[in-house]
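Here the complex is missing a single protein chain, while all its other protein chains stay put.
Labels A, B and C are assigned to the chains in the order they are written; within every chain, residues are numbered from 1.
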Amino acid sequence: MDEISSMLDYLGIKSTEELFSDIPLSVRKKEIGIGSPLDEHLVLERARKYASLNSTEMLNFLGNGIYDRVIPEAVNYIISKSEFLDSYTPYQPEVSQGMLQSIFEYQSLISDLFKMDFTNASMYDGYSALGEAARMAYRINGKNKILIPESTYDSKLSVLKNYVWGLSMKIEKYKMNEEGKIDIDDLQSRIDGDTSAVVVENPNGYGVIDENVFRISEIKKESLLISYVDPISLGVLKPPGEYGSDIAIAEGQQLGIPMNFGGPLLGIMSFKADYVRKSPGRLIGESVDADGKRAFVMTLQTREQHIRRAKATSNICSNQALLTLAAGSYLSILGSSGLKKVALLTIKHSKNLAESLGNIGIEKVFDSISFSDTLFRIDKNVMLDLAKKGILGGIKLTSLIKDSKYSSGTFFTATEKTDNEKIKALVNALEVIM
Amino acid sequence: MDEISSMLDYLGIKSTEELFSDIPLSVRKKEIGIGSPLDEHLVLERARKYASLNSTEMLNFLGNGIYDRVIPEAVNYIISKSEFLDSYTPYQPEVSQGMLQSIFEYQSLISDLFKMDFTNASMYDGYSALGEAARMAYRINGKNKILIPESTYDSKLSVLKNYVWGLSMKIEKYKMNEEGKIDIDDLQSRIDGDTSAVVVENPNGYGVIDENVFRISEIKKESLLISYVDPISLGVLKPPGEYGSDIAIAEGQQLGIPMNFGGPLLGIMSFKADYVRKSPGRLIGESVDADGKRAFVMTLQTREQHIRRAKATSNICSNQALLTLAAGSYLSILGSSGLKKVALLTIKHSKNLAESLGNIGIEKVFDSISFSDTLFRIDKNVMLDLAKKGILGGIKLTSLIKDSKYSSGTFFTATEKTDNEKIKALVNALEVIM
Amino acid sequence: YEEPIIKDIKSSNTFSLSEQVDESILPENLKRKDLELPEVSEYDVVRHYTRLSQMNYTVDVGIYPLGSCTMKYNPKFADRVSAIDGFRNIHPFQPENTVQGALHVMYDLQEYLKKISDMDAVSLQPMAGADGEFTGILIVKKYFEDKGEDRTEIIIPDSAHGTNPASATMGGFDVVEVPSDDKGMVDLEALRAAVSKKTAAFMITNPNTLGIFEQNIEEIAKIIHNAGALLYYDGANLNAIFGITSPGLMGFDIVHFNLHKSFATPHGGGGPGAGPVAVKSFLKDFLPVPIVDFDGNSYRLNYELKKTIGKVSSFYGSFSILLRAWSYIIRNGDDGLKNVSARAVLNSNYLKKKLEKYYDIPYYPLKKHEFVLSTENTGKRALDIGKYILDNGIHSPTVYFPLIVKEAMMIEPTETVSKADLDNYADVLIEALKLSDEELKSRPKNTAVRRIDEVKAARDLKLKW
Partner (left out) sequence: YEEPIIKDIKSSNTFSLSEQVDESILPENLKRKDLELPEVSEYDVVRHYTRLSQMNYTVDVGIYPLGSCTMKYNPKFADRVSAIDGFRNIHPFQPENTVQGALHVMYDLQEYLKKISDMDAVSLQPMAGADGEFTGILIVKKYFEDKGEDRTEIIIPDSAHGTNPASATMGGFDVVEVPSDDKGMVDLEALRAAVSKKTAAFMITNPNTLGIFEQNIEEIAKIIHNAGALLYYDGANLNAIFGITSPGLMGFDIVHFNLHKSFATPHGGGGPGAGPVAVKSFLKDFLPVPIVDFDGNSYRLNYELKKTIGKVSSFYGSFSILLRAWSYIIRNGDDGLKNVSARAVLNSNYLKKKLEKYYDIPYYPLKKHEFVLSTENTGKRALDIGKYILDNGIHSPTVYFPLIVKEAMMIEPTETVSKADLDNYADVLIEALKLSDEELKSRPKNTAVRRIDEVKAARDLKLKW
């Protein structure tokens, strides 16, 4: 007798239909309408066909949040291990030490990279992490105003707005100067007794590396400093912990995670130790087991939704554990020297790119140092024409910030992969198009 | 101090150059000449570029030894696990039970599928396994003649010749009848006191399922019966153990191994228990450990080269362990019902293919049942023209057996994937070409 | 073995990029002082994580019957689909004509989710189940804002997942809890009493966290809708009812899916997940943007929803998870999905019957895909029994949830486990009762580490090396 029959027998029923007798006939479904099952190899055939309709062999100058970077294959190997991939949230730590230790190491690596005290075990992406940071600031100081740079992209602002909507917080933009950096005077004038947090970006939404962010802690008064950074840039740039950040946020996709059409991503959140009990999400702590042996475990769960319910510091349940593993293994493989090299090459390539475009009369909008994304003055929308030539790039600033005054602003992005050959191909294509 | 410096210090030397002081200057190499190291991502870029020059999205009607079959992704998952992939020959069985048990299961699954007593832990490929079988036959009965069907492909014959060359054995072809099956009379007339083994194929080199192979054990006299079979066909066909085979050989690629441009492959060898001590290669046996617990271990190693050296039954060292894992997991996932379905669909599709080509006037060479490969009468060489239309197929028999009398013979191959849509595309293409 | 932390491993960095670059490219004032990441070989990193992997339980090693978490076997073909370069290496800002395959998959998935749920429009953007809830809450909020109604309360059953109240709070709503009745279903009288003009929505899981189907769901819908409020479906348990009924048929207005649960995408040790949200047509314009449209010719990202709440995450959702769910759905088709639910419910009821002589299994007896037992009648603690289970090489159930059952163990076998697995699991649970309290409290002892001092973890708070 097959297993289903013998189970039905044991239950004293004739078919599984009977197990659904509690479902009112009035809500019964006729059919789903998806069709017949498709054999596994035909699923793969269809997937390969669809995938072939996506262009991946193009030269990539896209960025502004998602970057095409070198990912050591060992990172893919590690996150593909089913012992990690097909496990669940480590609710039973005795059999989950692998994941727990790897997250603890992620927390440590990011804290070292950011020079911050603590790092949580992940948010969904940089944008939602910024939203959570604003909520956290509110929990810390109860104030209502968030100041953000004018270079904040509309989509990021939209996510932030949604996160603070329930708190009725107010979001206000401060100005940037002609170098594309923080207008300190303008910002200073907006900081008042109701200011919960000042958000700074480095590099900012214009792609500019902004040393003015280092001075904000001096002028922020009672408010908190939330720094939104590029984690790769921290291979050389001053880290948020060195300039008085209270909370530091980043999008972690660049740390070993494929672009994947923009998801899943990794929201990084680090903060000062004092604020840990106000922090959202998950934390892994070190402790000992019954034999006194080092062991890792989820801690401060009393802040979390499964314990605290309506009073939790966030609703986070599934977060981005596997991607912390990617980031942790990426940072471990690159090491200080590797990450520094990647960051410096990025700056070098951005410089090469600007010089090469400059040679054909395409000027930078700002006379400042860019990290990955450089904003050029190009009136025409060149993106579709470039795509026809096998090149991806040319995002208009106005597609990211609708009412930006830099209406000719057009982005081209460099990473450590953007060698001179690729830049030359872009220059040649632009010469034809423009 | 970095690790290299401190090791050099410990050795009391200044550089690793000194460690090569024993190598005469007269044989010193100047440079290798391969060039500079290539960054990992550029290696992948180059590999992807080259791979894109191979056509994989074509409709595939190629076979004659290598087949494009459904491989459950779980098989790829299993053989990609680095715990198997990056391990070595299980010389230390206490830490290699995973591989040992999996090979033991492979031996068992194949023995059940073939209905033979024992199966060894792999040969390189079907052809070399046939060569080893001939040598084994010689070790068993000391006789000199091997009889093989006229439908044996030249490449297989060449490998066989090389394997028995050192033994000075004689290889003789026997005839096939007008149905493409063994000419029993001819074969019978060739079997004499010096005949070491009769090799039969089912399906044979013409693609034909040949019931005459079932009768050979009655006429083979003192010689051994070596059956070369298609392991997928055994999902429905009578297995070698049911018709008195002494040794059964197969190419195992079809059991979950990608085509990989023809390698690596898997040589399957099963045999009667009596002959085990004359068998080549590796064997895994069940035993117990010091606690009486079941344990697996390499056994009868005294036949092997690392112990017996010049008197070993073969020179096999690295064999195809990982591919036995593929075959074992493939057979376990498909099960009896799955393998039967695959075999029956193959026959059905071959029949559909023959009918469809028949409808446009392309006739089969033999009025017999084919398994995967069907031989058609087509004078023209259609292969390159078909390739231009995105179809792979049309191997000329004379490219496999140079002096075959069936000079118009042209193969088209079906598998469980060869649905009517694909057959229709072939028919349409052939109508244009012919 | 004890695996050192990566910082304590000593070797030499082997990562390399051959192009040279001069540090002076960046002015000193912008530079960091120092950087202290590990400098080890790739081999050491691979070994480190390989060893850690062997200290981690996975559904590929054994069954994982965590209630409500739906830890079924994740088929490998779906991983393969998501690994295809043509899907992995595309940038979200690529022109639409260069990502038609990706948009096609997303469009199809939207359609499939609509058919499965009988809802009218879908956004794939939320990044996890809880994020889907939050998105749903924002839609509720925007809907009433748009209508000019000031509704401040979300009603939630006492058996609900913790994410429900947490999400409601994030949206600025007050949470009103309603009790369950003696069948483990929503107490209709209590619900009627709780509903008012302040009620914005009622959030409910069906079948609920007790594994019991809320048979009064139509009445519930009527109560909620009559009050002018919205009915929200927490899709965590959707895998119990594929093809049998649907949130749309039951009268729900907003639904979130947990693709990683229902459609077998890997849980990744705690994410990433994917939490699409579906709504009835009158709420379509409130969905986050973009959604994927098809004009008969090509697929495009539609940002033009009139009353959209905007964005809840950076781009278009957890694309690599969406891919896997899409693969799973087309692989299964109608028949396959129906079988998923039938077998999940069969397994649950079979295991429940095997255990009911030993453990108290409260409330309505017919279960769906999961059930909750209480160890209270046995005198043993759920926690201790859970730890004993670990010692048997299998994973324990969810413990101490839902809160309305004392010493609760919430067991969801899922459809991919065999009868032999269930028999074995039952044996272990029954065997546990024969052990002394002392013995149970000493468990686990066959695991990588033994019981962990959680108090110390919270007190000393060591969150980095």
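What we mean here is this: a residue touches a chain if its C-beta (ideal position, glycine included) is under 8 Å from a C-beta of that chain, and two chains touch if they have at least 3 such contacts.
Predicted model, so just to flag it, every value in this text is computed and none were measured.
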item	value
Residue, one of B:227, B:319 or B:404, that touches the chain absent here	B:319
Listed residues B:151, B:196 or B:329, member touching the removed chain	B:329
Of B:81, B:190 or B:278, the one touching the omitted chain in the full complex	B:81
Contact residue for the chain not shown (choose from B:175, B:238, B:278 or B:377)	B:238
Of B:46, B:221 or B:424, the residue in touch with the unshown chain	B:46
Contact set of chain A toward the excluded chain (per top definition)	2-4, 36-39, 48, 72-74, 76-77, 82-83
Absent-chain interface as seen on chain C, which is shown	1, 9-12, 41-44, 46-47, 50-51, 54, 58, 60-62, 73, 75-76, 393, 416-421
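Rule of thumb we're sticking to: only the chains that are shown with their structure count from here on.
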item	value
Pair of chains ranked first by number of touching C-beta pairs	A-C
For chain B paired with chain C, centre-to-centre distance based on mean C-alpha positions, whole Å	45
Residue numbers of chain C (touch at least two other chains)	16-17, 50, 75, 77, 79-80, 85
Multi-partner residues of chain B (at least 2 other chains)	39, 48, 72-73, 77, 82
